[in-house]
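There's a structure below that I have some questions on.
With one protein chain withheld, the remaining protein chains of the complex are depicted in position.
Order as written gives the chain letters A and B; numbering starts at 1 within each chain.
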Amino acid sequence: MSLLTSLARAHASDQAVAQRLTTVRHLHVSSEPLVFVPLAMAGEAHAPLAVMIGTSPDTPELLTVAQPRNRDQQVAFAYELAKIFAAYITPRTNRRLPVRAGASGVQYRCADAPQVWVPNRAGVEFIRILGRSTRLRRSTGEWAVPRNIPVMGKWLTFLADRAEYAGSAMLVAATDALTLHWATGQSTEEDQHLPAVLGWIAPPPGMTGRDAARACENPLKVPPAGPATDPSFDNGILEPLLAAYHQAASPAASRIAEDKIRKELRKQLDGTWHRMWQAITLLRDPSLPAGAHVGVRWERDLDAFTQAADWIATSPGAQPKRDSAVYAARRLYWLERAQQQYDAERAFDDPMVMAEARMIGEAFVGTVIAAVPNRRVGRSLRPLITVSTTDAISLAAGESGLRRPELLDQKTTVVSVTRDGDTVMVELELREGMGSGREPRPGTVPAVGDSVCYSLFKDDYRRAPTLPRKEDTPWTHGGPPKPYLPTEQDAQEPWS
Amino acid sequence: MKELTARLDALRGDTEPQSLDARAISSIVGNPGCGRRNLLDAAGIDKDELARAIRHPMYAKPSRMVLARGAQFEAQVKASGGAQLLTLLREDIGLSIPEAEHEDLKTIGGNEGKLARYRNTVQRLTAVARSAQDGGTLFDHPYLKITVAGYDVFLEPDLVAVKSGGKFYIVEVKSFSVIDGQAPAAAVEGAELQAAVYVYALRELLRSHGFDEDLVADEAIFVCPQNFINKPFAARVNVRNQVAAVRRMLMRMHDLDTILSNLPAGLTFALRGPAGSRSAEELKAGLRLVPARYAPSCLDTCEMARFCRSEEQGSTAVLGRQVREELALDTIGEVVGLARGTRLPGPDQVEQAELLRRAQQYRDELLGSLM
Partner (left out) sequence: MTVTYVPPTAVLDVLRLLTEGPQPGVVLNSPPGAGKSTAVTYMAHHLARHGDQVRVVAQTNSQVDDLVAKIAAVDPGITVGRYTAYGYPVPATLAASNILIANRFPDLRQAAIVVATAAKWLDPVITERGPWAIIDEAYQMRSDTLLRLASTFERAAFVGDPGQLDPFSVVNVDRWTGLAWSPLQSAVAAMLANNPDIPERQLPRSWRLAPHTAIPVSDAFYPFAPFESAPEQGAREMWMPTRSLGNSPADRAIEHAAANGWAFYELPRRHTVRTDAEAVAAVVALAVRVLERGTMLRDERHPDGARVTADRVAIGVAHRDQMAAIKTGLAETAYPNIRVDTANRLQGSEYDIVIVLHPLSGRRDATAFHLESGRLCVLTSRHRHACIVVARDGIPDLLDAHPSADPVPFNTQPRFPNGWEANQALLEHLIAHRIRAL
């Protein structure tokens, strides 16, 4: 949240229609996303009720469970769902392209990775829980389930885990993807409601965004985007139908009841399904070209996906229930790094994001008004430049964190800051990143008249910390963890 | 007090007063600054009906499936004299509870009035409090009372109070599930706030009868289903911070008298008047007289929220606390006007106006045609 985005919200509210926040798109949008719209059974502990899923707007598949406490039905549902996931993921694990030939020879990386779209953050959580409830199952023994179910569980867990990384695009909540680029005239709390967000961004003709959003709040007209169902649907429609199904005296009667349930669930899901594709289409709009680092971040996703593919293919185990101390610490390092990269890259890619730093005085854009490119201090090249800016900078002499996005390995020190009315003159000493010649490499020292941007964003490569081996976990953190293997109880765990 | 009750009755009209459930109390505590809700709740007005009458209904009704499931879980835990519950308290939590029995204070009072039921609870609990032994009884559904904004509110919580090791513990059966030790944050937050209200109420009860407040433990015990199964799981959570916060919130709540003294004498929110149903406009006009404090979180906690939101349309309050804090102005009109320079800043708006103009300048320059 910043003043810029807050102002955009105020404009959105004032004009009753959403306002753009960015000049570019900060999210990779796959050419073949898998849209996944789940509904959970009210009152049951995370039991799936229905899922609408598919890679094409015209051919969604609908899977339903009429009796969530019936283990066979849950297994059948998971089996069908796992087939769909496998059909989407497996080809992507197989197609690999060579990348960076290092000392270890050519490495191969998956050419594409899955991109799963859910309506909102609760949908991400649904995936996480569904992953948890399926990955620890066994395909042998008394409580055996088909083998593809635990495999799906591992993939869903991977996707949900990966979604914690800033800038990852393998599991996307549509609400977040939209509100990253548009400000609505409502609160962030209300922004988790996909139909309302779309109402603000793309109201039907003749309607304001606000009115469109408000109209979507009536669940009888627009069913919620899940996973929680509309209580009036539960009370008025689903509950009686489930009761009828339950009481069905013959297989034929139960099939009829089941068909009715499916029909009603389809009605609940259809609208969201189309909205999901509407969201994707909006983000693919040419007025929102991808930012320069979007591809770089997707490559990081490809790396993570490739590793996961190899691990899932070869390891019999599943992700444990909770992270070990050592893994958690390592993961935190990577999450923090991803966050820093994401913040910096977005600022580099998008002047609107950089403007947020300019607003708080930690970045500025200005014109070079003086330059001494060949200045030396002792034997070292230390060019001086003076930048004139009208940005309200809050940095003082001695600041050494400023960098130019184009030249991140060039370090600077602020020599002086002089103010003249609204104009500020910043004198900077430059070092490094100018080549090893007698004179700075062309283009490495800005010339008088150049427009430059300096900010505190950098890609600070901090070496990953050396952590103890898991078996050396110290007493302060509970000592060495017991190796985790799925137990009989995990295999047996009812589905709800 | 009589006068106050009469005024509140008049506000409500001749329907039965709604009693507040625990959720309502924790919502009040969640936005104690809102006079509108404090007043409507104190008067026992059915806010759901009122919201419908003014055509700003809240859509979310409780799902019967959720309720049924919760009730079923609770029944399971409390079945056979609380057998499962007792095992959990003894084994998972480590409370020593001697030969326990389960006593439902709800059924004891029969159909008697609130006061009688409250007295019965007081009598039973103080007897145990007095005794040096723990007694071991699981008191289900005690009837409690707290004072909110100067009026008494009776609470009929779905909880069990049990004395162990010389302390009373509050035990609540919850239906949110705990997976691998983690419960959904929002559910935990709500449950803890409610438990804190109960701890506070139970302490008040004991204190007002000459006992030490410390007789009630800082820790509340929650019983929840775990890991996709119905097997209950018990967790003990220290809610001392929430209790302290609840105490202070209740202390700081403005008295209803102050709110009422600013309202016209004949004001009522009765849905029917002498001439039949009253118009939405008439009711709304009355509501507008009562100061409110809308925040988007109201949408989850208060039946009046859609009305209050529409009333606040032009206010920065609808954008949420954080945004409002950032904008530092009351109305959206001011924000937009100052940003565009079409409005002159007041003496205390000069600094904010400058920031907004700068922000607007960036938007104009950088987004230009995209806006």
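By definition in this document, a contact is a pair of C-beta atoms (placed from the backbone, for glycine too) under 8 Å apart; a residue touches a chain by one contact, two chains touch by 3 or more.
All figures in this text were calculated on a predicted structure; none of them were measured in a lab.
J.: Could you tell me which displayed chains border the chain that was left out of the figure?
T.: Taken over the complete structure, the missing chain's partners among displayed chains are A, B.
J.: Which candidate, B:131, B:208, B:241 or B:277, sits in contact with the chain we can't see?
T.: B:241
J.: For the chain not shown, which residue from A:98, A:240, A:317 or A:361 touches it across the whole complex?
T.: Of all options in A:98, A:240, A:317 or A:361, contact with the hidden chain holds for A:361.
J.: Identify the residue among A:207, A:290, A:425 or A:467 that touches the chain left out of the display.
T.: Considering the complete complex, A:467 is the one touching the chain left out.
J.: Residue-wise, where is chain B in contact with the chain that is not depicted?
T.: 29-33, 178, 181-183, 185, 188-189, 192-193, 222, 235, 237-242, 244-245, 248-249, 252, 293, 321-322, 324-325, 328-330, 348, 351-352, 355
J.: Under the stated touch rule, tell me which residues of chain A contact the chain that is not displayed.
T.: 164, 166, 322-326, 328-329, 331-333, 335-336, 339-340, 360-361, 394, 396, 465-468, 472-478
Methods note: only the chains that are shown with their structure count from here on.
J.: Can you check how far apart chain A and chain B are, centre to centre, with Cα atoms defining each centre and the answer in Å?
T.: The answer is 34 Å.
J.: Okay, in this complex, where on chain B does chain A touch?
T.: Within the complex, chain B contacts chain A at residues 59-70, 175, 177, 179-181, 225, 227-230, 296-297, 299-300, 306, 316, 318-320, 322-323, 326-327, 332-333, 335-336, 339, 355-356, 358-360, 362-363, 366-367, 370-371.
J.: Report the residues of chain A in contact with chain B in the complex, numbered from low to high.
T.: Those in contact with chain B are residues 1-11, 13-14, 19-20, 23, 41-47, 129, 132-133, 185-190, 217-220, 229-232, 234-235, 238-239, 287, 321-322, 351-352, 355, 358-359, 392, 493-496.
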